[in-house]
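Some notes on the structure that comes next.
Just one protein chain is left out here, and the rest sit where they should.
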Amino acid sequence: MAADITALTRWVALFRDRIAAEQERLTALDSAIGDADHGANMARGTMAAAANVAETRPQTVAEFGKAVGMALVSSIGGASGPLYGTFFLRFGTAGDGLDELDGPALARALRAGLDGVVSRGRAEPGEKTMIDALAPAVAAFEAEAGDVAAAAAAAARAARAGSDATEALVARRGRASYLGERSAGHLDPGSVSSALLFEALADALTEERA
Amino acid sequence: MAADITALTRWVALFRDRIAAEQERLTALDSAIGDADHGANMARGTMAAAANVAETRPQTVAEFGKAVGMALVSSIGGASGPLYGTFFLRFGTAGDGLDELDGPALARALRAGLDGVVSRGRAEPGEKTMIDALAPAVAAFEAEAGDVAAAAAAAARAARAGSDATEALVARRGRASYLGERSAGHLDPGSVSSALLFEALADALTEERA
Amino acid sequence: MKKLIGEPGAVVADALVGIEAALPQVRVDHQNRVVLRATPKDEGKVALVSGGGSGHEPLHGGFVGFGMLDAACAGEVFTSPTPDQVLAATTAVDRGAGVVHIVKNYTGDVMNFEMAAELAEGASVASVLVHDDVAVEDSTYTAGRRGVGLTVLMEKIAGAAAEEGRPLDEVVRVAEKVSAQGRSMGVALTSGTVPAAGRPTFDLPDDEMEVGVGIHGEPGRHREKLAPAPRIAEMLVEPVLADLPSGGEPVIAMLNGMGGSPLLELYLMYGEVAKLLEKAGVPVARTLVGNYITSLDMAGCSLTLLRADDELLRLWDAPVETPGLRWGR
Partner (left out) sequence: MKKLIGEPGAVVADALVGIEAALPQVRVDHQNRVVLRATPKDEGKVALVSGGGSGHEPLHGGFVGFGMLDAACAGEVFTSPTPDQVLAATTAVDRGAGVVHIVKNYTGDVMNFEMAAELAEGASVASVLVHDDVAVEDSTYTAGRRGVGLTVLMEKIAGAAAEEGRPLDEVVRVAEKVSAQGRSMGVALTSGTVPAAGRPTFDLPDDEMEVGVGIHGEPGRHREKLAPAPRIAEMLVEPVLADLPSGGEPVIAMLNGMGGSPLLELYLMYGEVAKLLEKAGVPVARTLVGNYITSLDMAGCSLTLLRADDELLRLWDAPVETPGLRWGR
């Protein structure tokens, strides 16, 4: 079983829907340790991304990554725009001319996306950023890459756990780092949207199987 | 029985004290239909006036009126500065070189003060200004001018009644006139401070007799 | 009350210390609370004095300088200055050609400037009244229209005429022309807080606005539900145009902030105003958007339109060098 363009398209639509449902919560989290725009940023970005995919109808993973990534980059701004944008651009490049990704190929694409986020943002795990959800999610996916749906479900659980664990951390990157010790005790908003990203992927691939 | 400089000096001090006690109320009244400064204006002015009298120790009614009037004019600003200032300047001029005022002389001085306020502000009775307290007060004083203490007590009652009656009026002069019909239903702040002026006079002359 | 102040009663005196420290182009007579040009204007030119209650900054002190005012008298917050102050300013700036008092039409201002003019023997003093606020009915049975935003335009234009060396009656004529040709209207979303009072001057429910508010928080025409910017623009443009002298001349438009509204919103509001003016066929020759005559921290804005013929436009464009308005040098 593999993730084809239809499944990937569904992933982006489901990501948009989850963001829309959680928009206020993301903004509230960003109010606590940031600047209260993460909900609006992600809503604007994922709407643009889903619309762009629907409109341009990409045929390959590379086209898909570009359609999503460019839409995110050019509609969000802020920190999350370049980061999520780079994630999808690199995801697409790794998937290259393929029109579907089997487990190992999807794992490689996700890893490439994560690497892109790391090289763009220069954050390391434990610095209270989206990396703390993305990195364990990709690792969990790789561990079960044989079955994409199972792997995605495991990745979603790992992303959520990673996000939950950001609560205790002191931010070292991004806007929240200005808070120093005061940033501890709050979830990182970007890690929460990253958990939604992997939960959307799991749903997209589960529906695929159903 | 006559009002000597000591009594007039006490008048100004008592006026200051009554204003201080009612400062917040005057400001609240001015908030409703003006610009919320009548309390502060009158407090500043009467403090300066009482201090100036204490310092310059006027020997004649003319000197007294000038000491009070100039202090009011040069410390208040706003509408009440020139109005109360002119009241005392003209009061002094009418009292001329005398060092005390018997009933009729005091009545003439008060009338001169009132005329000064009218010519300075060009307001007529019924326009919801301090005139509505001052004019009936002066008239009441004139009616009983034989006994200064009784006359002052009657004037104080008339001033207060005149002030109370401003509640129903629509303002035609001063800042409150901008409110049009909406100015009805509120006391005119300047009429209230004018009632205090005559209540202070009554007290000053009653203590005189005691 | 959340304010950057020391003793509430000393706000004006303390601010004048800051004005003197901040602005090399002015000097301050602290005794009389008068802001003066550091370099007096040439002998033989008409001088301009204005002033009023404090709390409207940059008006008036921020408009002292070349091409605009010679002196500004700072009253207590929202309280007109006293005759002494105006007299001191008048005497200080008289360069032998007469002094024009620019007076906003409030009973207190009118009387205090009048007393000062009576006291200013020697100087020939002329007064010009600003009374541009269409929120208030102009009738012989009231104190008349309030003086608001047009004051800024009058100080600039009359200042240019005086700087050109025109005689007293000419400067007065120009100022009177501005007065005749200009109208304003304002709206408040929140009340400002006078430091000495310690709480907002008026209460405005969270979903209401005061239409036609005065610059001291005086009530206006009516209250109504908070409306979106395009509708608020209508509430300002319509009454101003209705009362503005008609004619083919273009207007100078000022969209003024009351102090508590971000510049972002003022630009947005001006965009709405510009659309309405275009629809009404009123050409806009010059524009000013920002905080020019404020009401402490009141949120809201006002619109001033001035029908400007070639003479007024030329004087408007003349160089001006003040903290609050500067171009051409």
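Residue numbering begins at 1 within each chain, and the chains themselves are lettered A, B and C in the order written.
Criterion: a contact is a pair of C-beta atoms (placed from the backbone, for glycine too) under 8 Å apart; a residue touches a chain by one contact, two chains touch by 3 or more.
Since this is a predicted model, take the numbers as computed values, not measurements.
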Fill in: In the full complex, displayed partners of the excluded chain
A, C
Worksheet, complete the sentence: Of C:Gly96, C:Pro283 or C:Gly328, the residue touching the omitted chain is C:Gly328
Worksheet item: Touching the left-out chain: which of C:Leu266, C:Val282 or C:Leu306?
Response: C:Leu266
Item to complete: Since one chain isn't shown, list which residues of chain A touch it in the complete complex.
Response: 27, 31, 34-37, 40-41, 44, 73-83, 85, 120-121, 172-175, 177-180, 182
Discussion item. What does the interface between chain C and the hidden chain look like in terms of residue numbers?
Written reply: 2-7, 11-12, 14-24, 54-55, 57-58, 62, 77, 189-190, 192, 206, 209, 226, 228-230, 232, 255, 259-272, 274, 287, 289, 291, 294, 296-297, 299-301, 321, 326-329
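The rule is short, and it goes like this: only the chains that are shown with their structure count from here on.
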Practice prompt. Go through the assembly and pull out the chains touching chain A as well as chain C.
Written response: none
Worksheet item: Going by CA means, which chain is nearest the middle of everything shown?
Response: C
Worksheet, complete the sentence: chain A and chain B have mean C-alpha positions lying a whole-number Å distance apart equal to 76
Item to complete: Quick one: which residues in chain A touch 2 or more of the other chains?
Response: none
Response to the item:
Listed in rising order, chain C residues that touch 2 or more other chains are none
